[in-house]
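With one protein chain removed, the remaining protein chains of the complex are shown where they sit.
Right after this comes subunit A.
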Amino acid sequence: MPDLDRRRALRQAASVSVATGLYGISFGALAVTAGLSTLQAQALSVLMFTGGSQFAFIGIVGAGGGGLAAAATATLLGARNALYGAVVSPFLQVRGLRRLAAAHVTIDESTAVSTAQRDPQTARLGFWWAGLGVFVLWNACTLVGSVVGDALGDPRRWGLDAAAGAAFLGLLWPRLAARRAQVVAAGAVVVALALTPVTPAGVPVLAAAVVAVVVGWRIPAAASRATVEDT
């Protein structure tokens, strides 16, 4: 592979790792203020290792939801990683233990960096460096964040409860380009808020996912190509 392409892939992997790692600090801090121990926060970053799902997990627990609702929401939010696996596995060409490792680092960032490359060799390089780079920095920063969060005391005094909403908005923002996504987002908020006073914590968020399934399933086939491209 040309040296230039190789260097560009490594540079992209590095910048994505640093940026993602930094918001690991906010994850760690929010995890302990949601009531998790430092070890539990770290276990999520090592074992679950998919940012959106981890934020969702602590969001549900922090709101007083049960463990089952938290785990189910995290799993549903991680469903997109299966699609990423299908995208990257043809050029990764890995078997056995390496495939088990590749699956663990199949996340938004590694998929984005690898699919931005021009040839399979550079794509593989981008995938592994972004995946492993994010893994190392995300975990280191989770630890920093959870120690800092523990030391801060009352989370409300520091506005950390507001930071959680902003974190979800930050994860949502890049996915709102398409009109249909905006409609689903608005519908999901309405459903979740309407159910909040009448259902146990955690249920409103899961129920909102039903909106997406209904809308996504019922779009006529003719509209589907455009939809996939803009969502």
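Assume a contact is a pair of C-beta atoms (placed from the backbone, for glycine too) under 8 Å apart; a residue touches a chain by one contact, two chains touch by 3 or more; residues count from 1.
Keep in mind that, in the parts below, contacts and distances are computed from a predicted model.
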item	value
Omitted chain (choose from "ABC-type dipeptide transporter", "Zinc import ATP-binding protein ZnuC 2", "AzlD domain-containing protein" or "Succinate dehydrogenase") - UniProt protein name	"AzlD domain-containing protein"
Touching residues (missing chain, whole complex) on subunit A	19, 22-23, 25-26, 35-36, 40, 43-44, 47-50, 52-53, 55-57, 59, 61, 63-64, 66-68, 70-86, 88-90, 92, 99-100, 102-104, 106, 156-173, 175-176, 180-181, 184-189, 191-193, 196-197, 201, 204-205, 208-209, 211-213, 215-217, 219, 221, 224-225, 227-228, 231
